[in-house]
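Of the protein chains in this complex, all but one are displayed in their positions.
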Amino acid sequence: MNIGTRKILDRSFTAVGLTSILLMALALLVVVVPIVSGGIGAIFFKGTIEHRKLQLREFDNGNREVLDRQIAESEPYRQEVFRMLDAFAAELETFEPTRKREYSSKVSSVKDIVSHLLGPVPGEPEPILLRFQYGTTRWEKAEESLHDLMFVTKWDTSNPEEMGKQYFVPRVDEFAGTSLAALFPYIEENLEKMLLPEQTFYWGFLTERSLDAHIFGGVWAEIQGTLFLAIGAMLFAFPMGVIAAIYFTEYARENVFTSILRSANSTLAGVPSIVFGLFGLAFFINTIKVSDSKSVLAGSLTLAIMILPTIIRAAEEAILSVPKTYKEASIGLGSTKWRTIVTVILPAALPGIITGGIISLGRAAGETAPIIFTAAVSVGATIGLGDVLTSPTPALSWNIYNLASEHEAANEIRHVQYGMVLALISIVLLLNLSAILLRARISKKLKG
Amino acid sequence: MADAALDGGKKSDAFVISRAKLRRQRIAKFLGEGFLLAIASFVAIIVLFIFYFVAVDAIPFFQQRGFAEFFTSTSWYPADEPGEFGALAIIFGSAMVTIGSALIAVPLGISAAICLSDVLPFSVRQYAKPVIEMLAAIPSVAYGFFALVILAPLLQNHGGPILMWAWWLIAGPFVLLLVVVAGDLLASAVGGESESDVLRNVFTAVLGVVAVLFLYWVGKTLFAIQILTGTNALNVSLILSFMALPTIVSVSEDSLQAVGRELREGSYALGATRAETIVKTVLPAASSGIIAAVILGIMRALGETMVVWMASGNSSHIPDPWFNYLDSIRTLTATIAGDMGEADQVTGSARYHVLFAMGLLLLCFSFVGNFISERIVVRQRKILAGE
């Protein structure tokens, strides 16, 4: 082959390699950036007066005087809206029956949106569900609702070959000639005065309980459940993993039995996570009945066997990286083997072992499949430490799935989902980051 | 002190100890090692238990319904009375996303690993490795959330343009490279030893025009595609490939590093370029590790639950045509996760046991994959030792 072509091939080869690295970095950004920005939106957003009302009434957060003043400030504008609606209701009575039926259905969707925006319309019966007792708490949601109020969404399905196309018709046209026509420009103009949006830093998202299935409130129950499960798994897996690693590195003889044990370890590492869930259900709950049904205990045990191989491997590596001279020195000074392991090898290997442990902790916190059948519930209150043996718990990983795929208002509470994903990723990545830093320190120390 | 020892001294100082003490020590040692061994064997016991307990709940299904329906029928109506339990479409869906993700992740992962081990300077590598670890650490449900909430609407609304740009960006450079090489090869085949530059340029130009037309035509076709649903096999394959990448990259990079400097230097000293050195020497020598890496990566994609559950569309049919990655599918893992909620209420029914049958199938796949990768590594080690 021509040397020029060989060179081109060589360069392209390098280019392909660099491109693939760049693609990976790019993909990481594409995944992480929207999640982080969306997640920050759960905590830092433009909150409306409804958000502050809710905070004060449900959690007793905030300043009552300021709020009362703001309510008084916004009330006149709201009254005007309700007045217009009442006026139209009176006007409706004067219409002939067909026209009346037509307009009353139209006005009821207007009323729905208005109550969604501003909270219950005065005079109507107090709603039972909490989600209907307050208006829109987030300004960007209010803007979306405003758009729904101003425009009717229609679908163009004239071309059967293609998918239907969305288009919008101004809602004011539907009420042309009636008194309600004035309502739309009024709300568009004065919505801000009715809702009084302010930049809000809602730290409580991480520390407060959820209200009405995550329509309002925070995700503390999930965070706590995740911590319980992950730490519980570590309590079982860490000691066992370290002991097994000591056996493999210091005591195991190279024979068939040992190699079977090692293969078992890598087999266990390769088992799909959902199968762990099946096993947890069939063994821990249905067979040995550690609890009557799902519980934190059963979930932790299932997660523990899942992370065990990782811990064993990391601990083995850490122990093997302890210089042989340490051990020889200790034995040479007349120490027994076990004493040498406990007093010399383990302390030297400890940072490495802990690194492996931290990474496994992160993995246990992030896994979903093993806890679906063994520990996780969709809606649940925070559980106490005393309940871990018997009670199931909500957990971030499971509830992200549940809110995103199965919640009846999944589209309405995207910000909660983003917030949960960010919380979970932060927990996991912080754990990993600390492990990486710890390892960097160890290798620096080894280099001297 | 020395005198005292010579005189017989205290018994505890002597290195010859009494028989009773020796026996006590032996028993203590035996018990201690036994305890360690028991803990170490625990992993093996768990593996046996997993096989046993999954199998015990899977066997009743096969006893009730036999094997034929499960493996050959595509009718999956477990909730009906009587239910139908044809899992062929589901198995097919699992295979489809696994293969799809492998097609993306394997070339990307191997070239990234090569880049990390042989192209990038050490200082960059130090930062790249933790980033890859972070990638691996991101929980699957976060990827699933991304696939469902961000990627799926994108694909659904802008599928055609996205596919076209991906095609241009990825296939474009490769096809043009191919043109240059093919032009060169053709020229030397026709022109023989003389290898005239004119001939080569003519061939390259002609091929280049053909290639650009081809690229344009495919791009246009892709642009016209309407993706009916964003939760489809393509979406899932993309995300799964991304999840399999860290495994493939880090395991293959380790095996590329293990090849050692000597072989690389030997090849460079014979006048090989870096690409030639890697393709002809380093990759063959590291092949076992790379194959093991690929198998591990594929296993991760096959066993992944949350992403496929959230973003595959969960429709149990074989796409039409069968390679249509833009259609929704359903996988084994997602079926287990999704159906257990209802099946759990009726423990003992075929509906419950069929999910364990699927689990057993997955378990067998992962066991075989693991076994094969271990074998390959062992065999290659023997070859390298000069057997």
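In order of appearance the chains are A and B, and numbering begins at 1 in each one.
We take it that contacts are C-beta pairs under 8 Å (C-beta built on N, C-alpha and C of every residue); 3 or more make two chains touch, one makes a residue touch a chain.
Rule of thumb we're sticking to: contacts and distances are computed from a predicted model.
One chain of the complex is hidden; its UniProt record names it "Phosphate ABC transporter, ATPase subunit", one of "Phosphate ABC transporter, ATPase subunit", "ArsR family transcriptional regulator", "3-oxoacyl-[acyl-carrier-protein] synthase-3" or "Sodium:solute symporter". Residue B:E265 is the one among B:D80, B:D197 or B:E265 that touches the chain missing from this view.
Residue-wise, the contact with the chain that is not shown comes from B:K280, picked out of B:K29, B:K220, B:K280 or B:R379. Set against the missing chain, the residues B:S101, B:S117, B:S140 or B:S188 yield one that touches it, B:S188. In the full complex, the hidden chain is touched by subunit B at residues 121-122, 188, 261-273, 276, 280-281, 284-285, 383-387. Touch with the hidden chain on the side of subunit A covers residues 1, 3, 6-7.
Throughout what follows, only the chains that are shown with their structure count from here on.
Here the spacing of subunit A and subunit B, counted between their Cα centres, is 26 Å. Residue ranges of subunit A in contact with subunit B, taken from their complex: 1-2, 4-10, 12-21, 23-25, 27-28, 31-32, 34-35, 162-163, 240, 243-244, 246-248, 251-252, 260-261, 263-268, 270-279, 281-283, 286-287, 305, 308-309, 312, 338, 359, 362-363, 365-369, 372-373, 397-398, 400-401, 404-405, 414, 417, 421, 424-425, 428-429, 431-433, 436. Per the touch definition, subunit B reaches subunit A in the complex via residues 32-33, 36-37, 39-44, 46-47, 49-50, 53-54, 56-57, 107-109, 111-112, 114-116, 118-120, 128, 130-135, 137-146, 148-150, 173, 177, 180-181, 184-185, 187-188, 195, 200, 226, 228, 242, 245, 249, 273-276, 278-279, 296, 299, 302-306, 309-310, 333, 336-337, 340, 344, 347, 355-356, 359, 362-363, 366-367, 369-371, 374.
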